[in-house]
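Every protein chain of the complex appears in place save one, which is left out.
After this line comes subunit A, so read on.
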Amino acid sequence: MSTTTVTTTTILLPEYLENIYAEVETSFGRFLSLVREIPGGAIIINYIRASYKNDPYRSLFELALALFAIRYFLASKFSYNEKDMVKLSDKDIDELVEEWNPEPIVLPVSDKEQWQADSNPLVIGAVASRVELQVPNGEHLKNVANLASNDFLNMSQREETKDAAKKQIAFSGIGACGPPNFYGTQDAHARLEEDLARFLGAERAILYSQDFCTVPSVIACFLKRGDIVVYDSGIALATQKGIELSRCTAYHFNHNDMDNLEKVLADLKPMLDEGPLTRRFIITEGLFQNFGDSPDLRRICELKKKFKYRLFLDETLSIGVLGATGRGLPELYGIPRTDVEVTTGALSYALGSSGGFCVGENAMVHHQLISSSAYVFSAAIPPYFARVASVSLRLLQEDDSVSRLQSSINFLYSKFKECQKLKKLVIITSSDVSPILHLRLHRDLRSRLDLPVSYGGPGSAMEKIVQRGDEHGYFDENYNRESQILQQIVDRVLNNHNILITRCKRILHHEKLPLLPELMIHINVAFSESELSEAFEAVSSEIYNVLQQL
């Protein structure tokens, strides 16, 4: 045992301090004897004495340190910085409260924007392939050809799906009245999950209540702070929101540019090799909602295997459309679904129902059952939605809807592609398999009109305006002008030819990636080639009429 030198310094203490000291010492002694009384208490005291070499000051010091550490960890990390707080008296605060006036909740819609709301069509009755429209002046247009619907296979209007819906409603009512984890799961849900998994060749499926909420929730379920995402710079808003929500580290590559993807992955490799093993995803879409084209899935699969990433494929648009039997992008490339780790899709597009889904391996889906917020915190979809989607899946496997749709797509696409008149006016960004034809103003025309190369995106003026929270700046003159030009075409096609087409109506300040306005023609299997020819003539002539004047 080492000898401890105790230095005693005599300081004359005031009497009351000595009294306190004595009081503390006796009560501490009493406390110690009390602890000894407890069975095992003596052992604890002896242990502390031995480990602290009989030095009560050191014990106290370390106890204080421990208390400080606990306080530090319990302190809220997000509270105001104390130093940053200005000390104010109650009277000052009252005055400041009196003084403060908030900005209005929203900016009133200006005259320049009002046309956007007015241009949304109002359908009277069913949204079928032929619709009745009520135009703003109150007039009714009957038997309008609907080339704006997402129900490409016309499933929502088929007798089979309607009968299934009616039967299910008569059996179980409308709502599921509870989250899937609390008595909200019915046999209809289970059947659809099995049908989707079987149809797509995946182990298991999970259903969501809304198409728009599915992707963000799935992304946020698997990606946390520190995880890595490499995404295509053309992804849709829902996916952008998901990445934002997950707070993972995100990198992007040029839209559908596989060489650029390889470069991004290779550049990241040295950094990632050093750090801990994180979850890494490549996110892209089966059929881009913003372009109508598809990525080279074979290259992506090679790259993700080489660099050890998982592939997240959003097939919202492509299920029921791409591939010989409508099984999506992997079918088009002859790649098994199991090579795509996460697939998300929607029931509200080609399947003619409502909601979304995700398919993949068991462990992945199982984790979502308790960790995906849009699944856990939301009611299950109404059982009749599930039944309708199951019937749609059966129908598109039984009949030739998918191949008929594809030949219609091909027919209309080649009409537009071959049209010489439009060559200098518009560009087709969609591919020859996309059920939505995307047309943009031609580069030359746009530069002649003094329109910017693109709107928004990283580094743009709009991004800075959004960061500043300057709501007055959300209105972009050029974006409005270009959208209005396209709306003119839409209006003329409707008024002169009784055909409803649409244009992309994206909200500029919500989008994180650059975008350009587009004219969109949604193809529906219900139309014959002659009807499509008519539509082509109508649209192309009105595009020509409007754009030629500019």
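The rule is simple: a contact is a pair of C-beta atoms (placed from the backbone, for glycine too) under 8 Å apart; a residue touches a chain by one contact, two chains touch by 3 or more; residues count from 1.
Here is the rule we use: contacts and distances are computed from a predicted model.
Novice: Quick one: the chain not pictured, UniProt calls it what, "Proteasome subunit beta", "Component of serine palmitoyltransferase", "Ubiquitin-conjugating enzyme E2" or "Conserved oligomeric Golgi complex subunit 4"?
Specialist: The record for the missing subunit names the protein "Component of serine palmitoyltransferase".
Novice: Kindly state which of the options A:44, A:70, A:126 or A:266 is in contact with the chain not pictured.
Specialist: Answer from the full complex: A:126 touches the omitted chain.
Novice: Given the contact definition stated above, which residue among A:199, A:253 or A:384 touches the chain not shown here?
Specialist: Touching the chain that is not displayed is residue A:384.
Novice: Give the residue, chosen from A:130, A:162, A:299 or A:481, that touches the chain omitted from the document.
Specialist: Per the contact definition at the top, the residue touching the missing chain is A:162.
Novice: Could you tell me which of A:401, A:502 or A:540 touches the chain that is not displayed?
Specialist: Within the whole complex, the residue contacting the unshown chain is A:502.
Novice: Considering the whole complex, which of A:101, A:143 or A:420 touches the chain not shown?
Specialist: In the full complex, the listed residue that touches the missing chain is A:101.
Novice: For subunit A, which residues lie in contact with the unshown chain of the complex?
Specialist: 78, 80-81, 84-86, 88, 92-93, 96-97, 100-109, 113, 116-117, 120-128, 131, 134, 146, 148-151, 155-157, 161-162, 165-166, 169-178, 180-187, 190-191, 194, 209-213, 216, 222, 236-238, 241, 244-245, 277-280, 308-310, 346, 348, 352-355, 363-364, 367, 369-371, 373-374, 376-379, 381-382, 384-385, 388, 466-469, 471, 474, 500, 502, 505-507, 510, 522
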